[in-house]
Each structure stands twice: as structure tokens, then as C-alpha cells.
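Note that one protein chain is taken out, while the other chains of the complex remain in position.
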Amino acid sequence: MSEQLMRALDRLSRVRGVRGSMYVAAEDGLPVAQLLMENVNGKVLAAFAASLARKVSGAAAATGGGRVRFVQMLSAGGVLLVAGVGGELLVAVVADPGVNVGLARLEMLRAAETTA
Amino acid sequence: MSTTTVVESWTEGPLVRFVAQASARLVVVMTPAGQVLAQHGFTRAVDLMSASALGAAIMASSGEIAKQMGEPSFGTLYHAGKKHGIHLAPCETPRGRLIVLTVFGKETSIGLVQVFFDEFVAALKQAAPARQQTGPVLAADFERELNNSLASLFRR
Partner (left out) sequence: MADDIRALSTALARDPSSLRYVDLAEALRRRGQLQEAMQVALHGLGRHPGHADGYDCLARIHSDRAELSEARAAWERVLAILPEHLGALKGIGFLYFRQGDVRRASEALEHALAVDPADEATRRALAAVRGEPAPARRSGPARTRAALQPAPEPAPAASVVTAAPATPAAPAAPVAAAASAAPHAPAVSAASAPSARPPVFGGLEGATTDILLLDARGLVMAGGLSAGDGSDVSELAAAALAGVSGEAERTCEYMALGAWTAIVAEAEHANVVLAPASEGAVLMVRRERSTPVGLALRIADRARGAAVRWLQSVGV
């Protein structure tokens, strides 16, 4: 199983601009498997990706949007992407501002299905 | 009506920040002997005494297991409950070794508690005064110190 997860993360890391990708235990905010560049803090990425996903899910429910599948947070210095929201395992990616979000998203949804 | 109260003032700033960031419900900062230096969330002295005694005992027990396994010590202990989790971890400060017990609910996560705990430890290290010279502990002194701590924590 962990080989499968690492293969999925490896595919993700090949998307240009991706600095780090990981599987995160959604409820705990703890890393399960990760592939990170040197200056990416996995503990912080896992904890905050899970927390943001949880808050966004609650907000989407309040707005009548229903169950959330994918979250992207755009910022001046990078992009945080979270897929698999609502499941036990999230896929979280941190990337450069110029990353091809569409491509990363496709790979992330594929990676999320690996654990479904 | 929960508040943060401290026996040693240097712990207050870091503790207040840790509680806010980690959304902790209960926190106890204590010595390995269970003497409380600071707390957040407790409203009754008896609950605080129980928590600190049990926390110190758990750390002591896990330390013994570690010794038997040939490990220097175990780090963090984490228990996940249905409604709450507990995070119990030691930290080294200029004041000496301390133990921090954190109880948190579903509004946060162990991942976040761990991230902010690391910051909390760094802040404690920075704020702590140099280690005090301690003489031998007498039973009467211990009792008086404990009572003084509780009085200070609960403002009696």
C-alpha cells in the first residue's frame, strides 16, 4: 500500500512547480506519506492542510455547496491544494504560484482515488 | 470561566499563545514530580492535582519502559479519545525538565497541537530563567510549596 502511495506522490512531484506532496490523515492532521523538497515542513503542511480542508468543508455546507472535493488556496508566494476532502486521507500539495493547477488537480484526484 | 494562571510568571506569555493557537482546552505545565508551574482551563484544584499527578506518573512509567527497551526516553505520548485527545510531552528548559499535558477537542487536531507545541517549547526555553539551586526536598517544604502553588493558581 505504501508503495502505491509513494508512486502516486512521485507522479505528482513531476508536475512542474510542485514543491511538496503528501497524504495526510484528515482527522489527525498527521503525515502518512510524503515527498517534499528540502525547505517544505511536512508537519506544518499536514496539520494546516487538514485544518483548512475541515474549515472549508464546514463553510461549503453552510453555503449550500454540499460535499467538497477539492480546495485550492492561492497566495502571493505559492499555492496550497487539497484533494480527497471528506475522506480519511487527504492529498495535499504545496506549489509555486505559477504551477499548472489543472494538471496538479488531475493528478491529485487520481492520487486520492488510490486510497478510495 | 476557564483562565490561564501561573505560579512562575515566565510561563504565562508562551502558555497563553499556545492555548490560543492550538485551541487547547486544558493545559498543565509541571515538573517531572508533578509540581504545577502553570495551567489553563482547570476550575478546581482537585482536578488540577489529579491531572498533574497522573501526567507525571504516565511520563515516569513510560520512561521506565523506555529504559527497559534500551531507549534513552520516549518523546511525545498521544491518546485519541472519542471527544478529546491528550498530548503529553517533556521539554528541556533552562529551568529544568518540564512536562506539558494538553487536552484538546475535535475543533483542532493532534497535528496542529504538535506544530504549536514545538513553538511553545521554543518560547518556554527563551523565557525561562536560569536553573534554580535546589536543596534537598523535605516533606514539609513540599507540602507548603504545593499549597502555595495551588493558592497562587486559584487565587485564594
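By written order: A and B. Residues from 1 in each chain.
FYI, contacts are C-beta pairs under 8 Å (C-beta built on N, C-alpha and C of every residue); 3 or more make two chains touch, one makes a residue touch a chain.
Nothing here was measured: the structure is a model prediction, and the numbers come from that model.
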Contacts of chain A with the absent chain, listed as residue ranges: 41, 44-45, 48-49, 51-52, 54-78, 80, 94
Residues from chain B at the interface with the omitted partner, ascending: 1-2, 19, 23, 25, 41, 106-107, 115
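Note that in this section only the chains that are shown with their structure count from here on.
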Inter-chain centre distance, chain A versus chain B - centres from mean C-alpha coordinates, in Å: 33
Residues of chain B defined as touching chain A within the complex: 80, 108-112, 114-115, 118
Contact set on chain A toward chain B in their complex: 24-25, 27-30, 43-44, 46-48, 50-51
